[in-house]
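Quick notes on the structure that follows.
Yeah, one chain of the complex is gone here, protein chain that is, but the others are all in their spots.
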Amino acid sequence: MTAEQLLFLAVGAVTLIASILVVTSPRLVHAGLWLILALAGVAVLFVLLENGFLAVVQVAIYIDAIAILIIIVVMLTRAVMRETDPQINRTWVLAGMAALLLFGSLLAIVLQLPAPIRPALLDPESGLDVLGKALVDVNGFILPFEIASVLLVAALIGAIVVARAPMRGD
Amino acid sequence: MSDPFGGLDNFLKDLLVGFGLDATFVAVVLKLLGAAVLGGMAGATAILLIWAERKLVARIQDRLGPNRVGPYGLLQTIADALKLLTKEVLIPAGADRIIFQMAPLLVVASVIGVWAVMPLAPGLIGSDVNVGLLYIVSVGSIGILGIMMAGLSSNNKYALLGAFRTVAQMVSFAVPLIFSLLVPTLLAGSMGMAEIVEAQEGLWFIFLAPLAALIFFVSSIAEVGRAPFDLMEAESEIVAGFHIEYSGMAFGMFFVGEFVHAFTISALTAVIFLGGWRGPGAEAFPLLGLVYFLLKASIMFFVVIWIRGTFPRIRIDQMNAFNWKFVTPLALVVLMVTAVVDKLAIEQGWPRFLAHSTANLLMVIGTLAILRAQASSARRRQEVALEAPVTRPEVA
Partner (left out) sequence: MVPLTWYLILAAAIFCVGLFGVLARRNAVAIIMGIELMLNAVNLNLLAFWRYQSPADVAGQVFVIIVFAVAAAEAAVGLALIISIYRRRTTVSPEEIDLLKW
């Protein structure tokens, strides 16, 4: 058991337990905070996969924007659901079985891979600038990049319009 | 003398390995020790910072400031810290205990975490990640999370309201902050902090991109929540905002966190725009680089305190309008113009300083012209509204 494997097991356990607590916490504010812990655990796993840039992007996008947004919306809609209402609906048995079935099938597929797979050698030259150039390269990924930008602008305008307070005369 | 920090590191490593410990274990222990020293120093400078702030603000307001405890009142902060330590940390009934106690820790941790990528001297940097600027933005936003948790868990309407307003302000001003941080990334060709200081060899970035520096400075002051953007803690408005229910050392953590955050952004401005540890003779004597860095950071901190003592507080709707209608479009324009001018200057072979200065000057003139046109049209509309009769005398 090398140190790296121990580290992976520790971080993975924290992330998995946090995500289980997200979906089972009766109080939504707690669920939001466990979600932040799970997202931070995924960021640490990105660092273990030797991609520090995407780890920092994960923290910046998910924790600093999406998670805060979710917690704010939880607070804004708080008065509706009393904390003592059951938060799991009546089909939870079927949902649990579906999730377990999916996990079983994925496990079966994954275990068929030849093991162990060693990580390929990381080219020290390739790094952030290669990624940046590929994103704007005409033969590269400029089309998904631009479409993602258009998607974000559309989402921005859509979110503002949808969540706007109703104007007088609506 | 050319590399005192590396020398110290090697000396400690040899010492500990000489005691018979494993080499990798020693490396980990030394890194933890370095992190502890850096974090401790960053927190301990708060003592000096709070004293400096109180004295300077007092002088601006034509009074003396603390001068009883110790020579020139230097021990005043220690007296305050002792007072806060001996006060009870009250946890309000109905509050979420764990979140309540965790919130100040997150706020202070996010501030001290920024110091991990600060280049203090040539060769002295906590961790040279090549995405230093993005790391600063993301770690700084963990403080926003702490404030949200403080407001949520206090079981207090005013705390919640204050937390919402604070989070709205900090998240809004993070947008022009990121845009203005992209300008030195463009000019230096990298996001790493050490590379940005390296790239300021010939000319500091504040001469190449003064508008971006100004936008960064103003957005950082708004992020910290200092005056004139300190409506988060305005006692006259919202009764101390998100940290109403905090007392004792928990409040002390927020207090210290805010001052260290102000010093951190002064240090960031010094590193990114004023050349960091650069100065005459810094490469030969790294300790001199450290002195230059602290000097520049202190000058920017003085400017922060000066702004605090001079400007009145602005309202939240004025602040929102200021951010979204003025600073963010300006930051976008600065980014686009700088990108185009930099590319052109490199290709055509123009001198960089002249090209960027001209572009910045044109942007300033353009901005002032647009503001003037808007102000005159608003004034004209006001005059027309005043001239129109309020009542019609002929209607019986």
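Which chain is which? They are A and B, in the order written, and residues in each are numbered from 1.
As a convention for this text, a residue touches a chain if its C-beta (ideal position, glycine included) is under 8 Å from a C-beta of that chain, and two chains touch if they have at least 3 such contacts.
Everything numeric here is computed off the predicted structure, so don't read it as measured data.
Novice: Since one chain is left out of the picture, which of the remaining chains does it touch in the full complex?
Specialist: A
Novice: List every residue of chain A that touches the chain not included in the displayed model.
Specialist: 2, 4-5, 8, 12, 15-16, 19-20, 22-23, 28, 31-32, 35, 38-39, 42, 45-46, 48-51, 54, 57-58, 61-62, 65-66, 69-70, 73-74, 76-77, 80-81, 85-89, 91-92, 94-96, 98-100, 102-103, 106-107, 110-111, 113, 115-123, 126, 130-131, 134-135, 140-141, 144-145, 148-149, 151-152, 154-156, 158-160, 162-163, 165-166
As a convention for this text, only the chains that are shown with their structure count from here on.
Novice: Could you put a whole-Å number on the gap between the CA centroids of chain A and chain B?
Specialist: Computed value for the inter-centroid distance: 29 Å.
Novice: Which residues of chain B touch chain A in their complex?
Specialist: Checking each residue of chain B against chain A gives 96, 99, 129-131, 134-135, 137-139, 141-142, 144-145, 148-149, 152, 160, 164, 167, 171, 174, 191.
Novice: Report the residues of chain A in contact with chain B in the complex, numbered from low to high.
Specialist: By the definition above, chain A touches chain B via 29, 33, 36, 52-53, 56-57, 59-60, 63-65, 67-68, 71-72, 75, 127-128.
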